[in-house]
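One protein chain omitted, others in place.
This part shows subunit A:
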Amino acid sequence: MAVTFAASSRAFAQPARRRRSARRNLTGWAFAGPATALVAGLSLFPAVWAFFISRAKWNGIAPATQVGWANYQRLATDPDMLAAARHTLLLTALFVPASIFLGILLAVALNQKIRLIGFYRTCIFVPYVASAAATGILAGFVFNPQFGAANDVLRHLGIPAQQFLESPSQALYVICLIALWGEVGFTTVIYLAALQDIPRDLVEAARMDGAGKWRVFRHITLPELRPVTVFTAVWQTITAMQLFDLIYTTTRGGPLNSTQTVVYYIYELAFQTQRLGYGAAAAYLLFAVTFLLTLLVIWYGRRRGSEVF
């Protein structure tokens, strides 16, 4: 009896274990499934599809023609794409350092023990919470060449009225300024948190050794902020390269395409003139460049010994 039982139990053991492990697997997937389906359906699938579209000439309506890598080849010689890339680079080169510098400056100022500090901190953060669309519409009023507040201020200072967003040579700088106003709250909050994380004993030790305020800042605070700076640099670079809503609500890429960034150009290609294949190719190129830039910054950060990602 016992022998029979043992034999049959051994015979049963294999499928039972398999069933158990299958059930465990199933339980795991039941937890991970919905999120996986969401990511796969809403991110991976469109990304893969966009890659196939990028190798076709397609307007979304008529049948697509496969063109291989022709869309990518054309991008390299497209003067509008080059101009858009130039605008994006200029915007990024202005926006990233400025937002980091202003962020540190404001964070240090807001790290003081003064009255109403909570109120000040809120004030700095509010523009970041406001949507970029609202910021853009508001800025459109402020920088209106005829009736805007900005020109009123200039008039009081005795400076001639400017065209701002309607001048091809000024518009991109004005956009950068508006973007800074909206985004600086974010870097400020990050740096504020980082400042409060700096070990007090380090600062006190430096003081003991006779370091002044500036030397403490230069040799203790700044090095301590480096990991956060790698993070903000990457984050703000991505923000600047993907800036769209602000441009859409202020200049729509004009005047004379002077504020047409890569992202806006992609929008124009794909959704204004229905060149979905070419637009998808441009989007993939932007993805590749952003990805490489991010890797570069992380690699640089790791080499300097600060791991943030």
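Note that in this section a contact is a pair of C-beta atoms (placed from the backbone, for glycine too) under 8 Å apart; a residue touches a chain by one contact, two chains touch by 3 or more; residues count from 1.
Convention: contacts and distances are computed from a predicted model.
Pick, from "Multiple sugar transport system substrate-binding protein", "Sulfate-transporting ATPase", "M56 family metallopeptidase" or "Tat pathway signal sequence domain protein", the protein name that UniProt gives for the chain of this complex that is not shown.
"Multiple sugar transport system substrate-binding protein"
Can you work out which residue in A:29, A:52, A:141 or A:300 touches the chain that's missing from view?
A:52
So which of A:73, A:131 or A:273 would be touching the chain we can't see?
The missing chain is touched by A:273.
With respect to the chain omitted from the figure, which of A:39, A:222 or A:256 is a touching residue?
Of the listed residues, the one touching the omitted chain is A:256.
Can you name the residues of subunit A that touch the chain not displayed here?
Within subunit A, the residues touching the omitted chain are 48-49, 52-53, 56, 58-64, 66, 79-80, 166, 168, 251-252, 254-257, 268, 271-275.
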